[in-house]
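Data block below; observations after.
Every protein chain of the complex appears in place save one, which is left out.
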Amino acid sequence: MSRVLLNGNAAAAWGARLARVDYVPAFPITPQTGIIETLAAWFASGDAEGRMTTCESEHSMVTAAAAAAATGVRVFTATSSQGLLYAMEMVFAVPGWRAPFVLVNVSRALATPITLEPDHSDVLAARDSGFLQIHCASCQEVLDSVLLAYRLGEDPRVRLPVIVNQDGFHLSFTREPVDLPDAAAVDAFLPPFDAQQAGFRASRPVSQAVAVLGGSPYSYFRYQVHLAQNAALAAYDEIAADFAARFARQHPAVEAYRCDDAEIVYFLIGSLSARARLAADRLRASGLRVGVVRPRLLRPYPAAALRALLAGKRAVAVVDQNLSMGSGGILHGELGGALHGHADMPLLLSFVGGLGGREVSDGEFAAMAREAFAAARSGEVPEARLLYTAGELRELRKLQAVAGLAPGSPR
Amino acid sequence: MSEARYRSLRELPGVHALAAGTAMCAGCGGLEALHEVLDVLGTRTVVINAAGCMTLLASYPFTPFHGSWLYTSMASAPAGAQGVRDALDLLRSRGRIGADDDLTAVVLSGDGSAYGMGLSATSAAIERGLDFIYLCYDNEGYGNTGQQTSAATPHGARTPTSPGPAGHAGEKKDLFDVWVAHRPRYAATVIGAEPLDLARKVQRAASLAGPRLILALAPCPTGWDYDPMHGVDIGRLAVRTGIWPLKEYVDGAVVHTHVPHPRLPVEAYLSTQGRFRHLFEPLRNDALIGEIQQRVDRYWQNVG
Partner (left out) sequence: MYRIRFHGRGGQGIRTAASVLGSALFASGREVQDAPRYGAERRGAPMSAHVRAGRSVIVERGAIAQPDLVVVADPTLLAGGVLQGLSAQSVLFLNGSEPADELRTRLACPGRVVTWPGAARELEETTGVAIGALCAGGAARLLGVISRTTLEQALLAEIAGHGSGAAEAGRALGLAGFDALADSAGMVGEGVDDPGAGDAPPDWVRLALDDASLAAPDVFREATSELVQTGLWRTSRPVIDAALCSRCSWVCTTLCPDSAIHAKAGEVPQIDYEHCKGCLVCVLACPPHAIRALPERQPATAGNPR
């Protein structure tokens, strides 16, 4: 094992290399491109054995990925933002093939307006596709999660593709120390891909991904994907325990930080959780008992683990770096669904922030905790808050004036 | 648009239809071609953009256009042009706008979209006879993400996804011929470094109706790895070595508007750019240089 400086993109590429992936269909998109460039360089130099095919679109890329997995090789691919959305028809189609592979998504906000900086609207649009989802908060987690994802997706109980998500810029372009596991240790953790029944061979004809007519067989196959996702919950815990035993790094399905005695908890995913941890530390220094809960596994949804962690807390500040238009933060809604009807559950406050790379400041984290304490005292949950300041609005009005518009003015 | 033809460089427009202040790289050959094209087309245009380097031409609240702009996606800009054109036709036929409010629909696309992801939508728009101009700035790679190999990358060029000692193994797709196979109203290749040839072709395209292609080779200092000041020289060398033939298709025939004579050896062009440096350093790769020369020679043997 060695410890090196890697950014999230390089960590993802190392994960693929250590997993000895056979095949990488690729299409460049910011901020993911560093992953496929790194793999391309290794394939050219012979440092890794694999084949890359540059596709003309992400729709083709995901199709080629799943088709290769269904033919019996270990497949890796990566995308981001509009690319994930362009692939979306196939993202929803291929989990039903039951051919596992790993896709690293480097989260970036969605158009319109088009932008380059991160939020989670892209990956959460794939939430209901059947892909498993692992969300990372450090470059180490990116590498480790790629390895965990292959074990999980290829597990005989699961057999589904997996999205490993990391934040654009904050992880993808940020270098930090990463433990590179020994190749032999990874081989022991992750055996070669067992294609099981999949694979096109002249000697063993098979028709895959066949259509159905009628809701009954349709329902059966769709229910089976859902049940496989549920089975992945237990499988994940076992695999993460095995990983921890071999590599001494814990990656539980839900990470809890200073939660045991916490009254108030921040609830969020991804690298923004670092700021929540610092905020919790500072609030604790002033005597307020605050913790952080961060699901790593979002599909399958670890509802029971979340209920166990949050039972008895007074209030939860859910920080959503996404926005379901007309509803609100997606994490908030999902958590409400998981907690509702169970005894001793906290109040849930909804904050939407960090869209398109907007910073969520230390001061805002502190203010969210204050609002959560106030709600806990009064028993009244405030209206969901879209994080925006008066200063930001003043700046925006200036831009609108440049664009030829002012509030209330005719065009 | 008048039917007149620019006779000399002095007649080229001195007032620019595209404003300064964009986020494009210093020395961008695509931006040079775009402003030369718009200088001829004028401001009664709606530019329908496909994802690429020029996505960020208009970045709120800043736009370089005196005309109009719509950003669509990487795959579907010609369909965006279809919607705009159809709607303008409807508004005109119903008397809701006058002829003086009509616009020319111009798709603006890089090679990543034009040669690849957007080709299906383009083919369909040509087949439907859509009245539009399709301007492709071809910098021979996915320039906006760091010049990875696209369907327009030339044989032998080294890119981040073709990093081997021989560079890109594939061939540059011939988009001009792909268009010609559709029997469009007009198709032309141009380059910003030859502004009179470009202006005449844009002028001709503007005088016609139907699907029209302006395919501009776009020297790219960032992606091709050269000092931006050499952009015009490199563009001229692309023409004088015969690597970028200047030609047009109109009324069923392809005509070369410039036949380089004498044709310079391709290495005069290749040696100016970092993406071909491996052909010369540390050891000269005569086999690959010869192969590239041979392709160009074969092309011109079949001309005229």
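In order of appearance the chains are A and B, and numbering begins at 1 in each one.
Following the convention adopted for this analysis, contacts are C-beta pairs under 8 Å (C-beta built on N, C-alpha and C of every residue); 3 or more make two chains touch, one makes a residue touch a chain.
Note that the structure is a prediction, hence the values are computed from the model and not measured.
Contact with the chain not shown here comes from a single listed residue; of A:227, A:374 or A:402, that residue is A:402. The missing chain, though absent from the display, is touched by one residue of A:174, A:230 or A:324; that residue is A:174. Considering the whole complex, the residue from A:49, A:89, A:344 or A:362 that touches the absent chain is A:362.
Touching the omitted chain from chain A are residues 5, 7, 112-113, 116, 169-170, 173-177, 271, 274-275, 277-279, 281-282, 359, 361-367, 383, 385-391, 393, 400, 402-405, 407-408, 411. Chain B meets the missing chain through residues 9-10, 12, 14-16, 18-29, 31-32, 35-36, 39, 43, 56, 58-66, 192-193, 195, 221-222, 228-233.
Operating definition for what follows: only the chains that are shown with their structure count from here on.
As a whole-number value, the distance joining the C-alpha centres of chain A and chain B reads 38 Å. On the side of chain A, the complex with chain B involves touching residues 26, 28-30, 33, 36-37, 40-41, 44-45, 52, 54, 56-57, 82, 86, 111-114, 399-400, 402-403.
Against chain A, the residues of chain B that register as touching in their complex are 51, 55, 60-62, 71, 73-75, 116-117, 119, 142, 144-146, 148-151, 160-164.
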